[in-house]
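Below is the structure I would like to discuss, written out as structure tokens.
The block that comes next holds chain A.
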Amino acid sequence: MHAPAPTASPKMSARHVNVFYGRKQAIDDVSIDVDMENVTAFIGPSGCGKSTFLRTLNRMNDTIATARVDGEIRLDGEDIYASDMDVVQLRARVGMVFQKPNPFPKSIYENVAYGPRIHGLAASKADLDRIVEQSLTRAGLWGEVKDRLNDSGTALSGGQQQRLCIARAIAVDPEVILMDEPCSALDPIATAKIEELIHELRGKYAIVIVTHNMQQAARVSQRTAFFHLGTLVEYGVTSEIFTNPRQERTKDYITGRYG
Partner candidate 1 sequence: MNSAAIPDRAPTDWRAQAMQRRIRRRYAAERRFRWLGLAAVSLSGAFLAFLLWTMLASGLGGFSRTEVRLPLDFPAMALDVRPEQLGRAGADLALAGAGLQNAVGAAAVQAFGDDGERVISDSAWVTVREAIKADPSLLSRRATITVPAAPGIHEAATGEARPDDEAAAARLAAAGALTSGFNWTFLTGADSTDPTAAGIWGALKGSLLTMLVTLGLAFPIGVLSAIYLEEYAPRNRWTDLIEVSINNLAAVPSIIFGLLGLAVFLGTFNMPRSAPVVGGLTLALMIMPVIVIAGRNAVKAVPPSIRDAALGVGASRVQVVFHHVLPLALPGILTGTIIGMARALGETAPLLMIGMRAFIATPPDKLTDAASVLPVQIFLWSDQVSRGFVEKTSAAIIVLLVFLLAMNALAIYLRNRFETRW
Partner candidate 2 sequence: DEGGVARDEIRIVGSSTVYPFTTTVAEAFRNKRPDRKAPVIEATGTGAGIKQFCAGIGPLHPDILNASRRLKKSEYDACAANGVSEIIEVQVGLDGVAFAESNRGPRLRLGRTDIYRALAAFPGGRPNTARLWSDVNPGLPRVPIQMLGPPATSGTRDALAELILAPACEALLPQAAEWKEVDPDRFARTCTRVRDDAAYVDSGENDNLIVQKLDANPSAVGIFGFSYLEENADRLHGVPVDGVEPTYETISTGRYPGARPLYIYVKKRHLRPVPGLADFLADYAAAWGPDGPLVRKGMIAAPRAVRAASAAIVARGTTLDPAALQ
């Protein structure tokens, strides 16, 4: 490997990152840059460390007692593992959407208002209403739920729940959005909706998406990183990776030899 695709000033940059679960190494010396207004896809067989690496980007790995990260990860040039880094703010700036939609068991409104409330982003109730409406609109959900904002978020369909989670994430006005297989629990129609949404959002955020569906990676991303057994095998422009991979392993994977 594999100089990361060069960018002037990347939004996030990781250098020589290793992650361990206890004694087991899950990520081995990964360096990668993530840019604004770009969708970066992580692909690779199951267990190769995609999720693990994704979670290092907003320090969600802190919640796993055995996990240990070393190397350097910078957001706008600032080291996010520095001791004076405020995790709470970091996570507000780097939002996350999970594999299984996980709306809180509260109303739709409360789900979206949760982040702004805890961070004190809304000055007034009207302000909060506006944020909620904006976020839901951006997540393409406003039309479907505007008449039932007080229904429980868990009562929505799977695809709607996932969009609700996206709305929840963008309500705190993040700069980066991390998505871990956001469509793997959804049916084809809902998947299509989310993919469309990713397209739209791309203009405002840096988006990182983990997927096991190569067609999806090809459809939504501009850059693709292929992981295997904890290492980053190849990272480059999506169209190139899919049509003309430089590594044998990448090719085998893309053509379905394994995984």
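How were these candidates chosen? In short, all candidates are chains of the complex that A comes from, given by their letters.
To be clear about the criterion, a contact is a pair of C-beta atoms (placed from the backbone, for glycine too) under 8 Å apart; a residue touches a chain by one contact, two chains touch by 3 or more; residues count from 1.
Predicted, not measured: the structure shown is a model, and the values here were computed from it.
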My understanding is that every option belongs to the complex but just one is in contact with chain A. Which one, out of 1 or 2? 1
Within the complex, candidate 1 is touched by chain A residues 86, 88-89, 92-93, 118-121, 131, 134, 137-138, 140, 172-173, 175, 196-197, 200, 203
